[in-house]
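A single protein chain has been removed from this complex, and every other one stays in its place.
As written, the chains take the letters A and B, and residue 1 is the first residue of each chain.
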Amino acid sequence: MSNLVAISRSSLLTPFNVVAGIIVLLGLIITFLRFTQGLGAVTNLSDYNPWGLWIGFDLLCGVALAAGGYVTSAAVYIFGLKKYHSAVRPAILTGFLGYALVVLALNYDVGRPWRLPYPFIIQQGTTSVLFEVGACVLLYLIVLFVEFTPSALEWLGLKKARNLILRLTMALTFLGVILSTLHQSSLGALFLIAPSKLHPLWYSQYIPVFFFVSSIIAGLSMVIFEGSLTHRYFADKMDAIHLKEKEDVVFGFGKAASFVLAGYFMIKVFGIAMDNNWHWLSTSWGAWFLVELLGFVALPSLLYATGVREKNIGLIKWTAAWTVLGIVVNRLNVGLIAFNWHLPASERYFPHWMEIALSLFVVTVGLIVFRFIVTHMPILYEHPDYKTPHA
Amino acid sequence: METGFLTLQDFYTFTKGVAYLLVVVTLFGLAGYWLFLNGRDEDDRE
Partner (left out) sequence: MTYDESVCVGCRYCMIACPFEIPTYEYDEPLSPRIMKCTFCHPRVTQGLLPGCVEACPTEALSFGKREDMLHLARERIRKYPGRYVDHVYGEHEMGGTSWLYLSGVPFRDLGMREDLGTTPAPELTSGALATVPMVVALWPVLLTGIYAISKRKEKISKREKEEAIQKAVKTALEQSAKKS
């Protein structure tokens, strides 16, 4: 008896738990500092740089990388690609947690977080793109939450509620695609207001299209990437169906990602052509832009294509991780790096270590919740009471 | 503004011209890329 107790106590102190614990502790301290001493005490934000890492990474990257939810559910329920069905619940969960974390991070960044509901209930700034972003993100978070509940309801044994919500699947999927189209593109549209601050190679009338199309790429790649991670760490939670369909997901999504990346490459080229910005490519900013366009768009497209043609799952998985990184690079470029490019070095922004720590904290919280849900609720497996017939 | 363009008309004529060329490249390019992507599947089927 005492042996078992000793084992369970030591198994709590896994490397992940220890690191996560430290990050969470740090996060709580920074929370205290943020709300007792203000943003200036924990960030490097300034009057020239009102938006920093929490917007550039937590918000912009977070929303892009949570796009797997609408992409996967659209593929399965609207396009009828049933063989990807096992990828839906993990994608919805990632989407739901992703957007929830965005809201969490927003509560730190915004000056008066308790006023976040104000644009909806007090005064609507309908001329602002940010108003539309807020409205769509809020509505979509609700959609994602409802789409997630069947898993929780199955875990809780609430059959009637679960069945009721499942009947909403088509409506929710439609709403998800519409709302995602709107807010993914609008997050890019935010920057249309600042042509004097964003470098010409990134500023374009097409930014909303760029952000929307790249969100699809992000979603497809995140499903593959996150799927490879869950397979590695939660394989024991995956049932036969999930394991069998996994390969189809990798090849199918990999092929789609390759093609969408090719299209995205072309529209980026069009962006330069329509404004005749070719001459910028020969500058050092141009070199960095080419790194993003060639290294993180063209290259992954070709690698995905090779992986699909050669049936090389490993190559596709690595390409997915690289593509996710590429999406992060693009969002950081638009939001932080190519933004205020004209300012002298003394006025440029680099995040305070506490901003980085807080962002890590937000991600860690997400991982902890993800782990709990995936190990207790039917995400990677079908609940025995609710098994669906499979051909 | 490019020093080469005297009028907005000139600017648009040039950029739209380049864009039309790119349109042709895009259409053929993407079609060919799709065939390339599916290449091995076609071979395997035979």
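Definition applied: a residue touches a chain if its C-beta (ideal position, glycine included) is under 8 Å from a C-beta of that chain, and two chains touch if they have at least 3 such contacts.
Given the structure is predicted, the values throughout are model-derived calculations rather than measurements.
Although it is left out of the displayed model, the omitted chain contacts the following shown chains in the full complex: A. Set against the missing chain, the residues A:T14, A:Q37 or A:T283 yield one that touches it, A:Q37. Within the whole complex, the absent chain has one touching residue among A:I29, A:L104 or A:L130, and that is A:L130.
The chain not shown here is touched by just one of A:T72, A:S86 or A:S185, and that residue is A:S185. Annotation for chain A: contacts to the undisplayed chain at residues 34-41, 43, 45-48, 50-51, 74, 77-80, 110-112, 115-116, 118-119, 122-123, 127-130, 132, 170, 174, 177-178, 181-182, 185-186, 189-197, 205, 208.
The rule we apply is simple: only the chains that are shown with their structure count from here on.
The touching residues of chain A, counted against chain B in their complex, run 255, 258-259, 262-263, 266, 269-270, 273-276, 279, 305, 308-311.
Every residue of chain B that touches chain A in the complex is listed here, in rising order: 2, 11, 14-15, 18-19, 22, 26, 29-30, 33-34, 36-40.
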